[in-house]
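So that we are looking at the same thing, I have put the structure below in structure tokens.
A single protein chain has been omitted; all remaining protein chains appear in their positions.
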Amino acid sequence: MNTFGRNFRITTFGESHGVAVGVVIDGCPAGMRLDEKDIQPVLDRRRPGTSPLTSPRQEKDRIEILSGIFEGVTTGTPIAMIVRNEDTRPGDYDDQKEVFRPGHADFTYQEKYGIRDYRGGGRSSGRETLGRVAAGAVAMQILAKNGIIITGTILEVHGKKTDEEITREILSAKDRGDSVGGIVEIVASGCPTGLGDPVFGKLDALIAGAMMGIGAVKGVEIGDGFVASQKCGSENNDQMTADGFKSNHAGGILGGISTGQDIVVRIAVKPTPSIAIVQQTRSREGEVVDISTGGRHDPCIVPRIVPVAEAMLALVLVDCLLEQAKYR
Amino acid sequence: MNTFGRNFRITTFGESHGVAVGVVIDGCPAGMRLDEKDIQPVLDRRRPGTSPLTSPRQEKDRIEILSGIFEGVTTGTPIAMIVRNEDTRPGDYDDQKEVFRPGHADFTYQEKYGIRDYRGGGRSSGRETLGRVAAGAVAMQILAKNGIIITGTILEVHGKKTDEEITREILSAKDRGDSVGGIVEIVASGCPTGLGDPVFGKLDALIAGAMMGIGAVKGVEIGDGFVASQKCGSENNDQMTADGFKSNHAGGILGGISTGQDIVVRIAVKPTPSIAIVQQTRSREGEVVDISTGGRHDPCIVPRIVPVAEAMLALVLVDCLLEQAKYR
Amino acid sequence: MNTFGRNFRITTFGESHGVAVGVVIDGCPAGMRLDEKDIQPVLDRRRPGTSPLTSPRQEKDRIEILSGIFEGVTTGTPIAMIVRNEDTRPGDYDDQKEVFRPGHADFTYQEKYGIRDYRGGGRSSGRETLGRVAAGAVAMQILAKNGIIITGTILEVHGKKTDEEITREILSAKDRGDSVGGIVEIVASGCPTGLGDPVFGKLDALIAGAMMGIGAVKGVEIGDGFVASQKCGSENNDQMTADGFKSNHAGGILGGISTGQDIVVRIAVKPTPSIAIVQQTRSREGEVVDISTGGRHDPCIVPRIVPVAEAMLALVLVDCLLEQAKYR
Partner (left out) sequence: MNTFGRNFRITTFGESHGVAVGVVIDGCPAGMRLDEKDIQPVLDRRRPGTSPLTSPRQEKDRIEILSGIFEGVTTGTPIAMIVRNEDTRPGDYDDQKEVFRPGHADFTYQEKYGIRDYRGGGRSSGRETLGRVAAGAVAMQILAKNGIIITGTILEVHGKKTDEEITREILSAKDRGDSVGGIVEIVASGCPTGLGDPVFGKLDALIAGAMMGIGAVKGVEIGDGFVASQKCGSENNDQMTADGFKSNHAGGILGGISTGQDIVVRIAVKPTPSIAIVQQTRSREGEVVDISTGGRHDPCIVPRIVPVAEAMLALVLVDCLLEQAKYR
């Protein structure tokens, strides 16, 4: 299932070291100005090779729009966008052919499909998210017109909370050939009330599914999240005033429907599984082997997940805006 | 959107104080023995009025199967099941007509639909989950045939972890007219490898959406979840042996596909919003008013969420089993 | 797959001689007056036993609304409706247990599911359409508010085109223990432009699927239909005037999108397969046997298909209206 959304539907395709990765957006409203220059800067944010903290893989990641735009304006037909893969060095990945990297999808893809494109993770590579981010950039234009702004922030890396400490943790992990995880918070402000669709299209359920579907994400919480489980109702309820709420423990969602307050989401990101430290794994043939997957890998995927998480939240919100428009 | 699932699709309907609540299952395999006696005991587990810890509302909750069964066997056609509402005392809810209970969906339903069935929460009542639990009971029969068992456990209530402390916290909250939240863990053992469907039908994404779609759930995590965000890759990766894994930090899912290990899910449940303690809210007309929603309410919804969470996990797994069968 | 529609989604359930037949409507707008009295008269139109031309089976077919209505108004939550089966005489159908009636779904259900509810056709009975017609009645209320009216007419029975001849053909077939087919035309007037969604949600494609999904329908055409295949472009094109079209060969649809003209659909209905005349068939065990399925059957199903075809067209149009509203 490579399609996401009910109204603003995106279908992503492509492998890390195949010909191209891309996305088709189906359901984008007509009459919106859009060209490559609107998408490219957002892709550049998730691009590797831009800082000592991320993978040195160098890719220009040039987006090309194939359809759905006429004279710089969306026509209501599907918008297909691709990015050709350039920095593919197949030789680099020969050692992944026979062994399953711990913490990666190698084993499960092999079990499920009986075949896998082992080069750089193939379809399970973070590179697949290029399509999501490109589609998210379109979604964010629609949100912006509706006064909705999405902001992602790194809250923690390896338990540390300040920029300085975070940088130190990442560089330290890199030095040790290890990796670290962290927590990202994504906030949508300016949302109208009424987004989300009980009982199986609840806004928080859609967000949770969208976030947990990002590789490396292992937890999602809305508003006070897990902390709410330790509170009393008298503390956790958001009391109301004449024109709103006194607090936002709920994270902007009640009964699966947006309240008009900020929507607040946090996600837990696991440490990158590719590490230089030697670990035990097994080969396709069942032999136990040692593996070190150092190389062009991120010691911490958290910074690069921020734009992906923002994109996914944007996609969910646009989908809900269109859903709600049906009943207005 | 009141339908859940792609292959084993359930559609629930009904309000807390309407004529009936129910569910239609579409996509249940033919040839399976099934009658009311298979469903009733599971419903009885989520029924209120069975302990001092839960709401005293008395309902027999008798399930009636309307279709899809012939001579005690499923025929592959939709299975409709209903439970008629009996203990409806409309007068009890007149005070909810004009004011929005804090922490409930009253405000958002009113904003979204311009009308709401205010009696006991209407559609947003926990009573809607009867349909999910009934469908989950059918799903569990299919899982059982495949050797998969689902078990839900209360891990914490109000931060406390032992049965004795938990009972004390709940009774104490009840005495104070307050409520408490908690954490539930749901484990599926016996799963085959290969369940889940990248990139937008990942098993963990489906589970996260399913769990966050349960009323009162504010957080979901898989495997080590938020704790993984504080670890190094060398700690978090599950190293492999000749025939499996050394550990299960991943919670049984890699790249969105089941590994064959236990699937481990935890959910954060907020404290019940209905409390006797007076809180500030507003009426539909915008007046600030005080409200106390004591009465026949659960001081802690956690125990009653366990069978619902089990049911949702069962529904996701059956859906994935059928999805996988297409490609076998 | 027992769900129809993308926005106004209906799920039907039930067998001819089970406990009940029914439907759940998901996606009906809130705020619409609706009660049983709006549905019952439409059901009565498709009810058997009302004329010498139809089956003498006597059923009251009382509709009961279980959910989705509060104080006589829709709330935006699912509307479940059921009709309990009353005139079920199981003994009547024992002879269908072992043999496959020619022209019926007995053989194919048995092959597909390995089990079938043989009583009166089970799920494949025309009685299943009760749910469709009830949902269609709700859809027609929405259409009426939008100025859209649907009218079905019998064009032909057994090749004859006047009421008198048609009655004679049906009675003659009845006398002979045979049956006859015919053609129904359904017209929607008052449609706005813009309904339908290229390239796989075209209005004519949705209509064709909806109509061919009615039991006994073997052909569908839009506008001039098969006659268009015998014409030149210069005859078939609908030339335009300043404010519309000179003709309507296209049947109100161009490129899969409504033009604002009448939508004109015709369907071919096969003769009822249940006939008293002896025919050869085989049993489940493979024995060749003779069968006569006279009894309480319609010698011509055409009149009873009219309200079903109207309902299906109404469901498609409401679905497209809601789809279009997303982009307004």
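Which chain is which? They are A, B and C, in the order written, and residues in each are numbered from 1.
Criterion: contacts are C-beta pairs under 8 Å (C-beta built on N, C-alpha and C of every residue); 3 or more make two chains touch, one makes a residue touch a chain.
Given the structure is predicted, the values throughout are model-derived calculations rather than measurements.
Chemist: Of the residues C:H17, C:R47, C:R84 or C:R123, I need the one that contacts the missing chain.
Modeler: For the chain that is not drawn, the touching residue is C:R123.
Chemist: For the chain that's not shown, point to the residue among A:A20, A:L171, A:I277 or A:A325 touching it.
Modeler: Going through A:A20, A:L171, A:I277 or A:A325 one by one, A:A20 is the residue touching the chain not shown.
Chemist: From the listed residues C:D44, C:D92 or C:D238, report the one that touches the chain absent from this view.
Modeler: Residue touching the absent chain, from the options given: C:D238.
Chemist: Please output the residues of chain B touching the missing chain, sorted low to high.
Modeler: Residues 7, 27, 29-30, 76-77, 198, 322-323, 325-328 of chain B touch the chain absent from view.
Chemist: Please identify, in ascending order, the residues of chain A that touch the omitted chain?
Modeler: Contact residues on chain A toward the absent chain are 1-3, 9, 11-15, 18-22, 24, 26-27, 30-31, 64-70, 73, 75-80, 82, 112-117, 122-123.
Chemist: Using the document's contact rule, name the residues of chain C that touch the chain not shown here.
Modeler: Its contact residues with the unshown chain are 1-4, 6, 12, 100, 102-105, 107-109, 111-112, 123-124, 128, 156, 158-159, 173, 178-183, 193-194, 196-202, 204-213, 215, 218-243, 246, 250-251, 253-260, 268-275, 277, 279-282, 286-288, 324.
As a convention for this text, only the chains that are shown with their structure count from here on.
Chemist: If I average the C-alpha coordinates per chain and also across every protein chain shown, which chain's average lies closest to the global one?
Modeler: Closest chain centre to the overall C-alpha centroid: B.
Chemist: So chain A and chain C: same face meeting same face, with over half the numbers shared, or different?
Modeler: Same, since over half the interface numbering is common to both chains.
Chemist: Where the centre means the average of the CA atoms, what chain is farthest from chain A?
Modeler: Between chain A and the rest, the longest centre separation is with C.
Chemist: For this structure, which two chains share the highest number of contact pairs?
Modeler: Going pair by pair, the biggest contact count turns up for A-B.
Chemist: Could you please state the distance in Å, as a whole number, between where the Cα atoms of chain A are centred and where those of chain B are centred?
Modeler: 26
Chemist: Measuring centre to centre with CA averages, how many angstrom lie between chain B and chain C?
Modeler: 37
Chemist: I'd like to verify one number: the distance from the centre of chain A to the centre of chain C, where each centre is the average of its C-alpha atoms, in whole angstrom.
Modeler: Distance between chain centres: 45 Å.
Chemist: Can you tell me which residues of chain A touch two or more of the remaining chains?
Modeler: Chain A, residues with two or more chain partners: 198.
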